[in-house]
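Apart from one protein chain that is not included, each protein chain of the complex appears where it belongs.
For chain A:
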Amino acid sequence: MSRDAENREQFRPEGHENEHFLLTTVVGSYPKPKWLNRANDLAEDPDSKFTQEHLHEAHDDACRVITREHERSGLDTVVDGEMRREEMVEYFAHRIPGYEFNGPVKVWGHNYFDKPSVVGEVEYDEPWLVDEFEFTSDVASKPVKVPITGPYTLASWSFNEHYDSEADLAYALADLVNEEIEKLVEAGATYIQIDEPALATTPDDHAIVGECLERIVAGISDEVRIGLHVCYGDYSRIYPELNDYPIDEFDVELCNGGYEQIDVFTDPEFEPDLALGVLDVHTTEVETVEEIKENIKQGLKVVPPEKLTVSPDCGVKLLPREVAYQKTENMVKAAREVEAELDAGEIDLDAPVPQAD
């Protein structure tokens, strides 16, 4: 069963202009300022005087800049754009005892990934994200969302040398994610997003992801909003099973496919809140406010407005930064305009999108 998703009201900004409230958010990653890439290169260069401390300071600066950029776009919840992360598995594997790195492996062409190996029991040592959450919270005036790579993806995108099965490894990692979320909640976090892109490639494992989520939310207050992001797959392979996941919100990428798959979620009734991708992150063309409003209305085919969250399809890190900003700003404007139209009763909730003949 889905969790009680009543916790979204806490993200409604003070003095929100409309009665309706479509929570606007992002998936996580954002283009890095060019100087940060240069700083990363310098920190790796043994001949450079640029130290890890300098790099840490550069990361702090980048997080400040991007968090504020998110706020300026009008988002209701913000992230730091994952400025400290280069890759979504490596970042966590470096912080988990039990992992080791042997070198890069090919993904495609000359794109490589430092795929880690699990060589012993995975353990919880130092907190993974608490420091950066506290830093971003200090910078931000809006609530901060924390994206965490999910245990199923951490397991699937590693070499498993130790556990009897990938599922056993995923469950062990899920317990660690649970511990991390407890620490984040203690530090004040109210919005957590679990990223499980690996589920899209192996949808038959949806029950393993379900068991992982049960472990992840064990003992976590209902006040804390838990989202799950899965992108670039055939959603019919995991629906309606995902209705049983203990989450508040399911975040999907559908804009890229022109909402071809939206009807998958209409029957049976969609249980968690829907966080709908309304920006295509693989095109540099900036969607207009009008286009985005039509995309948002696609979500109203699945859930009522009080259960609809609006976000880009996926992380926007591959876009030019000014394009990422413009898209985000248009997305927020579109959400506010749809709210106003809902207030005015101008949207027919039984048929929010004109039907094709």
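Keep this in mind: a residue touches a chain if its C-beta (ideal position, glycine included) is under 8 Å from a C-beta of that chain, and two chains touch if they have at least 3 such contacts; residues count from 1.
In this text, contacts and distances are computed from a predicted model.
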{"item": "UniProt protein name of the chain not shown, from \"Polyferredoxin protein MvhB\", \"Phosphate transport system ATP-binding protein\", \"5-methyltetrahydropteroyltriglutamate--homocysteine methyltransferase\" or \"Aminomethyl-transferring glycine dehydrogenase subunit GcvPA\"", "value": "\"5-methyltetrahydropteroyltriglutamate--homocysteine methyltransferase\""}
{"item": "Sole contact to the chain not displayed, among A:201, A:221 or A:236", "value": "A:201"}
{"item": "Candidate in contact with the missing chain, chosen from A:15, A:46 or A:109", "value": "A:109"}
{"item": "Options A:18, A:160 or A:243, residue touching the unrepresented chain", "value": "A:160"}
{"item": "Residues of chain A (touch criterion as defined above) contacting the omitted chain", "value": "102-112, 115, 117, 157, 159-161, 201-202"}
